[in-house]
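Shown next, in structure tokens, is the structure this report addresses.
The other protein chains are all here in position, but one chain of the complex has been omitted.
The chains carry the letters A, B and C, assigned in the order they are written, with residues numbered from 1 in each.
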Amino acid sequence: MSKPKVGFFSFTSCEGCQLVVLSMADKLFDLLGAVEVVNFREASSYKGEDYDVAIVEGALSTVHEIEEIRAIRQQAKILIALGACAHIGGINCIRNFDNQFEIKKSVYGDKVANFDSILAQPIDAVVKVDYYSRGCPPNRDGEEFVEIVTAILQGKKPYIPNFPVCVQCKMKGNVCTFHKERPITCLGPVTRAGCSAHCPSYGNACIGCRGLVEEPNLNAHQETLSGAGLTVEESLKFYRMLNGMMEVGK
Amino acid sequence: MSKDININVHHVARVEGHGNIVIDVQSGELKKVELQIVESPRFFEAMLRGRRFPEAPQITSRICGICAVGHTTASLRALEDALGIEPSEQTLLLRKAVLEAEIMQSHVLHYYFLVAPDFFSVPSVIPLAASHPDVVKRALRMKKLADDIVTIIAGRHPHPISMVVDGFTHIPTEAQLRDALKQLKTMLSDDVPPTLDLFASLKFPAFERKTDYVALKHPDEYAYYDGIIHSTETGETRHRDYKNKVKEEVVLHSTAKQAKGPFRPYMVGALSRFNINSDQLMPAAKAAAQKLGLAAPNYNPYLISAAQVVESVHNIERMIYLIEELLRRGLKDETVERQTIAGWSAKLPPVKKCWGVGAVEVPRGVLFHEYRIDDDGLLSWANCVIPTGQNLANIEDDMRALVPTILDRPQEEITLLLEMLVRAYDPCISCSVHMLKVDFV
Amino acid sequence: MKTLYTPELAVIKKVIPQTPLETFFELELTERKTLGHKPGQFVEVSIFGIGEAPISISSAPEPDKPTFELCVRKVGNVTNALLEKKVGDKIGIRGPFGNGFDIARFKGKDILFIAGGIGLVPLRSLILEVLNRRPEYGKINVLYGCKTPRDLLFKGELKSWECGGTVECMITVDLGDENWQGDVGVITTLIPRVEIDEKKTQAVIVGPPVMYRFVIKELKARRLADANIWMSLERKMKCGVGKCGHCQMNEIYVCQDGPVFNYAELKKIPESI
């Protein structure tokens, strides 16, 4: 593919994923040499509509956003979901498990009828996604994002591991969070690797931001979590911090 | 003069999040001035309810990709305020250092990437990469160093990993800090002067409107991490009484919940802080202010960007100070000695029903988190007041004052000046809609 | 510095599309005169920037012939990229690897070749070798099965394998089309039509994993001894030189000790077929 035209788009999110792209320093220069950015509202007031590759951040949480993503999909030959909100709904799905009316009422009080929003959902709940650059946020050096862009330029399938975070966590020589003096429970054993076990490497637990592996052993994990003192309900809450969509059919 | 002007800027570019500017002037009379926030709702307070307290920083960090460390810090301070936890000296030094670093990266991103293109008459920083590679490389270098410092201390930017209740789950090595120190010093001597030259040469639009300036104030330092809420109009308020100063209000004409003072809108952010605390700036930052012609008090909101440049110099100096202090004391691996409270630990320390408030200065102004925790260690109620929400009403007041003075100019110029005004405030719209959404248009 | 993992460059001499999925390549090494392989061996084909894939050598070893032949099905990254290559392009080659067929064992015997789909590719190296010395062998049968007529490999060449009627080739497809006049049905339906002399016949099978079980059952019904059945296995391979562990089944590294196995041996190995 010769210098593809790229557009960045943002839905319900913290916009941190785009920021990660802007923060890639040297790699940003390399990327700008390989693609032409025609639409990037957070960084540019120029808006081109002739993009081939749409890079989409954020979850869908309003009717309007659903219409917009459909339009983007129509234009884009390739659509990349950037970050956990776009990939698995991410943090936004926490609220999906509460009574929506109650939530809105608690915020808007008697004006509740004026406001509308729908359950938060990942991009592929509405349109086809070609590539996922996972993570909340995608790792800062943007290895996976750059790998995906490079793979598109090469016309190959990017290499994205389908084994748990533990593999890379162990390679790093981390003390497993379950084996610390004061253990913290970890989603690493069921979460897809690719971040070099970023969180355990900084002493915290994996919270599953890259989504689950293709065949997570949830029974084994429940055993591990209850061994560490969590009830089933607590375990579910733990999963639902970023992986709420899991139960909604993903 | 009777003139009709109808401005509708859909999705202001180079700001974080989605917002529109709508101005309606009929026969020279200002009918409508709105900064409409069209970002989707996020409902963070509702999402926090029922979660275990150690998760609050991880969840609220995701309110914003630019000031994630700020939210994390405010969240931790609110929790520690509630639980009566006093973190170690080393923790405080480290936290202050990451906060300085985050403020610096946000400022650099803002003034170099989002504001500067206006002065070069280009749509974005991307064409500048070709025409002024040295400027862009310098900007990237400054941002990268700040990001790197957040990374070595907190693990990642955005969404820090190692910042938890009562400390850090990971301590950087002294070698990493020494390396950062070296780079900071080089930056101060090599990258700061050309940055100042550049911004001193820009002609910021002339416009003045005195308002109420609000920021934290601390006796010992230019306040970011800690302080009392200070208003130039209404005096001082303790952080736990922040609601006396901040009244949040649903405004149907615009979208985000606006936080005003009890009597009138106020400004928060770099210029407010500068106006209130400039005598506590580090020496090079003071010199920078002089070079940029910035003296307190200053009433020109376009100069928020200049105040950011000054603050970023201060950030560098403060990081140098804080890191030197850390090295002087010698880093202790407290992750083993102190049992920090992270994530889903099997057992939380025993908790009694409590509440607390955290007030922290983040790039765009003062940020409040307030939590109630129940006997099981679950959050029963939460409130987050975001700087951009506090600025929205003030921006509209600015626009109301500005538009009549520039009615004689061509519409594009008016539009640009308004966009530049909104951009100067560096609004963080994703943040401001952390809970609120009004459907319109 | 050269290591086990450093490929040599080879130039593509010929590219002949065979089917919508498979393409035939003729290659010549740039640093060595010949590859010097045995029938049934494979090479690691290397596309720089994409990766490596094990590919069987499809030509017979001929000491004077500088080129060797491959036939590749596009299924993934390396194979897709290979099929984009044109005559004159250079790719990387490591090998030959694997044990290959022990031709001495076939001298003077009747040979029954059974190939399913792309299995004909490795088998062709042995078939051609045998045909080159036709008089040294007894009766020869080639059975070849494909999904549809569109998937037939080496179509143009199959006729010449009959060596003026001294070799019998039978072809079947799972699903015919309007032009297909030949047999329809799975490959096992051809076996009853072959004369098998249990003392003399050596059966050589290459095909997808499911095929083995059914073909062997059929051959056993014809009282062929295990030791007279040969097959070539497919496994995931990353290094080709017995280090990476991916192709291991039991104590065996398929890339080193295989890919050609005798059924009598294989039978003892759990996880093999």
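As a working rule, a residue touches a chain if its C-beta (ideal position, glycine included) is under 8 Å from a C-beta of that chain, and two chains touch if they have at least 3 such contacts.
Here is the rule we use: contacts and distances are computed from a predicted model.
Colleague: Which name from "NitT/TauT family transport system permease protein", "4Fe-4S ferredoxin-type domain-containing protein", "2-oxoisovalerate dehydrogenase E1 component, beta subunit" or "Na+/H+ antiporter subunit E" does UniProt give the chain that's left off?
Modeller: The chain we cannot see is, by its UniProt record, "4Fe-4S ferredoxin-type domain-containing protein".
Colleague: Check the whole complex and report which displayed chains the hidden chain contacts.
Modeller: Result: the unshown chain touches A, B, C.
Colleague: Would you indicate which residue among C:K139, C:K238 or C:K267 is in contact with the undisplayed chain?
Modeller: C:K238
Colleague: Taking the full complex into account, find the residue in A:P164, A:G194, A:G208 or A:G244 that is in contact with the omitted chain.
Modeller: In the full complex, the listed residue that touches the missing chain is A:P164.
Colleague: Tell me which stretches of chain A touch the chain missing from the display.
Modeller: 27, 30-31, 33-34, 146-147, 149-150, 153-154, 159, 162-164, 166-167, 169-176, 178-181, 188-190, 213-217, 219-221, 223-224
Colleague: With the missing chain put back, which residues of chain C would touch it? List them for me.
Modeller: Spelled out for chain C, the touching residues are 1-7, 9, 48-52, 75-76, 79, 89-90, 92, 208-209, 234-236, 238-239, 241-246, 248-251, 256, 270-271.
Colleague: What is the set of chain B residues that contact the non-displayed chain in the whole complex?
Modeller: Given the touch definition above, chain B has residues 335-336 touching the missing chain.
One rule holds in what follows: only the chains that are shown with their structure count from here on.
Colleague: Given which chains touch which, is the overall layout a line, a ring, a star, complete, or other?
Modeller: The chain contacts form an open line.
Colleague: In whole angstrom, how far does the Cα centroid of chain A sit from the Cα centroid of chain C?
Modeller: 44
Colleague: I'd like the Å distance between the centres of chain A and chain B, where a centre is the mean of that chain's Cα atoms.
Modeller: Computed from C-alpha means, the inter-chain centre distance equals 24 Å.
Colleague: Can you compute the centre-to-centre distance for chain B and chain C, using the mean CA position of each chain? Integer Å is fine.
Modeller: Roughly 66 Å, centre to centre.
Colleague: Got the chain C residues that touch at least 2 other chains?
Modeller: There are none in chain C.
Colleague: Taking each residue of chain A in turn, which ones touch at least two of the other chains?
Modeller: Not one residue in chain A touches at least two other chains.
Colleague: Spell out the residues on chain C that touch chain A in their complex, using ranges where they run on.
Modeller: My answer: residues 49-50, 76-77, 80-81, 84.
Colleague: Under the definition above, what is the set of chain A residues touching chain B in their complex?
Modeller: 10-20, 22-23, 25-26, 28-29, 32, 37, 40-47, 58, 61-62, 65, 90-92, 94-95, 98, 103-104, 106-108, 111, 114-117, 136-137, 139-140, 181-185, 198-199, 201-205, 207, 228-230, 234, 237-238, 241
Colleague: What residues of chain B sit close enough to touch chain A in their complex?
Modeller: 11, 13-18, 39-43, 45-47, 49-52, 55, 58-59, 62-66, 68, 105, 109, 113-114, 117, 123-126, 129, 140-141, 143-144, 147, 151, 154-159, 161-162, 164, 168-170, 250, 252, 335-336, 339, 342-347, 419, 430-431, 435-439
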